[in-house]
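Selected chains only, in their assembly positions.
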């Protein structure tokens, strides 16, 4: 059975070019880049090359790149580092109700430590009201934190407009771009963001490496104190192979930015159109106009998402509901809840996220496999009768 | 994550469906996660002659429902009332800890249907 991977928003395979570039840095060029001898100087230029490659993807200066261990670390560093460094100036953070847990949980923690947090609502398409955002700014506001694109629905936020608002009010602006990188142009100058987080494993680099862009002149309190690495913004021996891999992945992402996302988008659209045609009472979650090219989040009225996922998995198709890291959670995703999706319908949500390796045959196979599974589950659902759903609002 | 038995009952659930001439029905929904079961019973001489179910829920809920029907078909109502969620989970060779609550659905739905039957007969 051919396995089909449609969970690229959870993680991606390391690209072969990336792995190849990393391999020498495990056992041969294994030195600590902070060392002054050959074993260190063999390695430190590779770190700086990677820094330039990342900076090129973001259109920033290499010195503004700090390597971290993951997207979550970057999110925590941006939020806690700002709250700590700007504590004298204010204690108010504005974010959205649909951020990744790495932002939301951090905000909830900061609330316990005296920070006030405004969680902006979204509308039924998952979009923000920018007037409300601007009105929420107070003299005590130190940070606006809005993700570039949502991991569950793929909804893209108007980062450029938000950047302009933040500049106008002289408030720092952080964007979690973990899902946006490699799928959209992520240009920190155009968007006027001050802080921006990335995660390697979402763009074909390995797990265990991330990036926080910190615009010059925006000092942060480190999350990890210690050695002098990363200009004292993040201590700890550099994850050399991971960083090298991240650099290559960024270079590849930039090269392919005009081709791959477009191809992926046409496959995604084919999948979406096919499912909407073949399965009744399906709802697409998230704005159709402002959406990542690779993401398709659907509700199938009358059935439960995990049951559908497990059937798909048995058929070799990997997908997920909500973000993978909260799959220990029960109940509806906080993102769909914020979009006021009916609670019963919200339980049927499934995220299909395509990647650069997705093939047209994969889509054909999903279109063949998925509709009968939905039918089978609906046939045994007490909420589904004679082709229509009694409990759910349904309809697309 | 799931035992082979769970996967078997999930992919190939026994006794799924409705019953037009049921002697009793019972619906039970988990307040915890919204999973819901509807149980249909055909009862003769205090024996469960036939049983059907419909379930909205995850794999654990569906497999528990299916296993439950197998465990009580042909049993007396008295015996069926003694069925516990733990017995269902055990018969499935266990469930992941975070999914244990899904097995509640099955026994509770069954008990609801029997209770409805007994209440109606009184």
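To keep things simple, chains are lettered A and B as they appear, and every chain counts its residues starting from 1.
We take it that a contact is a pair of C-beta atoms (placed from the backbone, for glycine too) under 8 Å apart; a residue touches a chain by one contact, two chains touch by 3 or more.
Just so we're clear, the structure is a prediction, and the values are computed from it rather than from any experiment.
Each chain type appears once in the view; across the whole complex the copy numbers read A x2, B x2.
Quick note on the criterion: only the chains that are shown with their structure count from here on.
Centres computed as Cα averages put subunit A at a distance of 40 Å from subunit B.
Within the complex formed with subunit A, the subunit B residues making contact are 2, 7, 10-11, 13, 16-17, 27, 32-38, 53-59, 61-62, 98.
Listing the residues of subunit A that touch subunit B in their complex gives 302-304, 306-307, 310-311, 314, 328, 330-331, 343-344, 347, 379-383.
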